[in-house]
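This report refers to the structure that appears directly beneath it.
What you see is the complex with one protein chain gone and the rest in place.
Here is subunit A:
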Amino acid sequence: MSDMLQVAKKEIKVGFRNPWAYSFLVLFSVFSLSLLLINSQNEISGYSGVTGSMLSLILYLLPLMSLFLGSFSLTAEKEEGSWQLLSTYPLGTLSFMLGKYFGLSVVLLTIISFGYGLMGIVTVLVGKMFEVNTYLLFLSFSCGLVLLFLALALWIGTLAKNRWQALTISVMIWFFTVIAWPTILIAVLGFLPYLWIKPLLVIFTFLNPAEFVRLFVVIKLGGGSVLGPEYYQWVGWIHSASGSFSFFVLFLVWLLFSLTCVCWIWERRRSRA
């Protein structure tokens, strides 16, 4: 436990020395202020086209940010040889990995909190109104996205040999999960029997953190009928208390699974080295 805390502390320290973190901080702050400007033109509470485009903007930036910061941090360990050194110490791989994860989460969540905090204060000072409910939902949406994509980033950091590889894979994963996702699914599912499409689509949606977090927020924002008659049960279910709980469970399962796999790979490599 204390090992894990040490690793996390070091990660936070290194994280905030990293110029990347600050460039993302500035980028995200500017970005959140522009979100505020967009939202100020919106007179409608609940889900509307404007909220939709705000969600899309967040979906473009945050996954990319967490993928970069997360995967670089792990590949740096390999490139700079600090992992080789740490391997000789009595430090568990699990503690190391968890420490890394928590440290990086703190860095990323700090960036997000800064951006949202700034946006909130400017909102109040300028007198533009941002509904508290929407604000909180957006904040949690962003945190959820960052935490899930950080788990993906650890995967990338594990599989990539160096930073360049990590960069390439990160961009690829980002493009695949955020932009090309519907295109690829529509193309592939088109070849399958009609009745398979919906169940497969649902399964794939659960595999893509960007998608399931987005859908959860869309429904929570009251875009009840936006998913159409095909998914009315979903809407009812997500609005109920068990919906939020199951979402949380799914979220945890996702994190635990990724972290376990990543740990296992590192442990195997460690024992072979």
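Everything below uses one rule, namely that a contact is a pair of C-beta atoms (placed from the backbone, for glycine too) under 8 Å apart; a residue touches a chain by one contact, two chains touch by 3 or more; residues count from 1.
The definition used in the following text is that contacts and distances are computed from a predicted model.
Enquirer: Quick one: find the hidden chain's UniProt protein name among "4Fe-4S dicluster domain-containing protein", "3-oxoacyl-[acyl-carrier-protein] synthase II", "Small basic family protein" or "Nitrous oxidase accessory protein".
Expert: When "4Fe-4S dicluster domain-containing protein", "3-oxoacyl-[acyl-carrier-protein] synthase II", "Small basic family protein" or "Nitrous oxidase accessory protein" are compared with UniProt, the left-out chain turns out to be "Nitrous oxidase accessory protein".
Enquirer: Considering the whole complex, which of A:20, A:181 or A:251 touches the chain not shown?
Expert: Per the contact definition at the top, the residue touching the missing chain is A:181.
Enquirer: Take the complete complex as the reference. Which residues in subunit A touch the chain that isn't displayed?
Expert: Touch set of subunit A with respect to the missing chain: 9-10, 12-13, 15-17, 43-50, 52-53, 55-56, 59-60, 106, 110-111, 113-114, 116-121, 123-124, 129-136, 139, 178-183, 186, 189, 194, 197-198, 201-202, 205, 211, 214-215, 218, 221-232, 235-236, 239-240.
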